[in-house]
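Take a look at the following structure, please.
The other protein chains are all here in position, but one chain of the complex has been omitted.
This part shows chain A:
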Amino acid sequence: MSSATTPPDSDPTGRRRVHSMLKLYYGLNEEGTAAEQAESLDPCDINGPHFDPEVYLNKLRKDCSLCELMDHESCMVKQIRSLDSDMQTLVYENYNKFISATDTIRKMKNDFKKMEDEMDCLSANMAAITEFSARISGTLQDQHAQITKLSGVHTLLRKLQFLFELPARLNKCLELQAYAQAVSAHRRARCVLQQYSHMPSFRGIQDDCHVIMEQLAQQLRQKFRDGGSSAKDLSECVELLLQLDEPAEELCDKFLSHAQSRLEADLQGLEAELKDSAFTDTGGGSVQKTSPGSNPISPSSSSVINPFLSPTAGTDILEFIDRGCNEFVSSLCLVIASYQELFINRPQEGELASKNIPEMANGKLHVFVDTLAARYFSLVERRIQEEKGVGDNSLLVRALDRFHRRLQAITKLLPGSAVPSHGTEIVVRAARERIKQYLSALQTFYHDSLTDVRQALAAPRLAVGGASASGGGVTSKDATPSLPELLTSLSNFILNQLKSVLASVHLFTAKDITFSNKPYFKGEFCSQGVREGLVVSFIKFICQSSRQYCESAGDRGGSTPPALLLLLSRLCLDYETSTISYILTLTDEQFLVQHHTPVTPVTALCAEAREAAQKLLNHYVKVQGLIISQMLRKSVETRDWVNTIEPRNVRAVMKRVVEDTTSIDVQVGLLYEEGVRKAHSSDSSKRTFSVYSSSRQQIRYAPSYTPSAPMDTNLLSNIHKLFSERIDIFSPVEFNKVSVLTGIIKISLKTFLECVRIRTFGRYGLQQIQVDCHYLQMYLWRFVSDENLVHFLLDEIVGSAAHRCLDPSPMEQSVIEVICERG
């Protein structure tokens, strides 16, 4: 319907419709047909194939009004008209085209006829040319054959001439030593001669040639054997010999054995040097001075090979390695290079290049290099082992570096060889060995410095002994001030030594050292070797040896001076607080240690050091306490307390005890901090012993007391004990002066108490003890953390003495005070 409604004058749509209708007519179904078909099923579609005029008309009639029908009709008429005109135009166009096509075909017919004639003419001409050509070749054929024959004869003659001249030429070459020419000439002739050897004349030539070549080969071999010739000559030689069918294997062997003899000479030179240095090491300088001839041990071979060696015996390791590198390794490289040039990398030419030569040669070379290198390595290792002194590590490192570097050349030359890895192993071993040496050096250094300290301590100690015997307590102060100095110098010494060792070891990992980037030196060397093997081991060693001082010294005072114990204790404590972490941080930083494997943590080391410090300090307290208590014990045990005279003085022993305690106080004060103590009473030295202070208690000791009295005497001290804490006599001390002194005084006074308890006293004996205790009271309270401790122990002593007294009549407190102040 839409088509019906479209205005007929819209030209493009109209034309398309025409086209499509034409297509329809010719049965051409194109795109868009589906849509059309959908439309065209409608019987009312005027353009559809199923158009039914009846239906259409009926529909129109049904649907439209009259007016519309009128319009429709006129429209339809208009469309029909335009369709008619379209048809006419089309028919006309087609007719025109048909006519022009007919014209063209007629014209073509005429042209083809002309061309046919020309082709016929051409074929006739070609036939004529063929005929002529055949005639010419027929005439020339004879001459050509003759010329060919002549030229063949000519070449043959030239060859023959060459053959006949060959012996002479070879001789000449031989004279001129132009071996290459000779060989190439002979090679050219050889096959021919071989082929025609049945003819006598050729046989003669062949024989002559053989003789000459034999001679030539002989000369070549001679030259090869001489070895004096340059590498280039040698290679030429080998090449020629190979061309002369000399067996390659034999040549390889010869070449290698020849090289070996030269390399062995180098090795022997090195060995001789090694022996010499070993000899001079053991023999000392005087032997070195004697002339080599008179020296019975000096090996003759070495002096023959290296006459210049013996006077400069005892070369350092760098020189040795240098020599090894320059002589042995470089010539080995040369040998390898030229050998490879000759046998392996040769351009393979002709029948000589049998496949297995390079392979065979390579195998031989490897064996050769390996054996020689093994010998060389063993020499180097021996030399390294001789390097015991730890003074200058840089020399060793440089030597090892050079050694390693030079071996890299072999890697390049001989990629599959195990030699460089062996070399690296040697370096690694040397490094390990070095670390061990450093550790032991550090240990001996530590021991030495301890011995020095010990001597430094012993020297003034003698002076003190002499001086104090004559009654002077002043010198003891002169003896001790060096303690902190000794400590700082000792710890500085050790630290510096450790640092210098670290610096030395650090050389192994320097960037410019070739082997420093090997995995061993990056990882294991740093963490396991340096950190664990050197630093940690050393710290552990310090703790260990410190602990040994506590154990081996024995309990009888031992051989270790107490001051040393104190000093070591402080040293260990310092290590615990700072030095260990400092050292380890330093190490970690210097060596960039990456911990692949578990390493000892700082805390564990610190704990160990602290434990050692504690042990040492405890031992110090024990030793010092023992010295004082020994003095007290002797003084109590050797005296007849029943028949003693009335006390006029404080006994000298007590003065000595106070003196010693004071000097210990000074000594400890030099190294340890003061520490905390309980508040003192206003005048501690003036305190009196409660048991005796009141007159009431004095009565109790009068001869006439009642039988119930003993219960009372116990009561007071028992009540005291109930309220005071139990005293551990030998107990661990803290790291401060007061605690140390408290420990020492505790031990001493407890000994005093126990000794008093097994003696029996007379009246004056008790009074003497009273005086002594008061004196101790006056001077000892200031040293301890809790003065009540001293009071308590002294009370116990006096109380026990009173119990053990046959005639307990105590001295007046005022008298005691007077005596003590006078003393």
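Keep this in mind: a residue touches a chain if its C-beta (ideal position, glycine included) is under 8 Å from a C-beta of that chain, and two chains touch if they have at least 3 such contacts; residues count from 1.
Convention: contacts and distances are computed from a predicted model.
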item	value
Name under which UniProt lists the unshown chain, selected from "Calcineurin B homologous protein 3", "EIPR1-like beta-propeller domain-containing protein", "Translation initiation factor eIF2B subunit delta" or "Mic1 domain-containing protein"	"EIPR1-like beta-propeller domain-containing protein"
Selected from A:Arg406, A:Lys737 or A:Lys750 as touching the chain missing from the view	A:Lys750
From A:Leu584, A:Leu626, A:Ile745 or A:Ile819, residue that would touch the chain that is not displayed	A:Leu626
Residue touching the undisplayed chain, where the options are A:Val642, A:Val666 or A:Val815	A:Val642
Positions on chain A where the hidden chain makes contact	554-556, 626, 642-643, 707, 710-711, 714, 718, 721-722, 726, 728-731, 750, 754, 757, 760, 762, 803-806
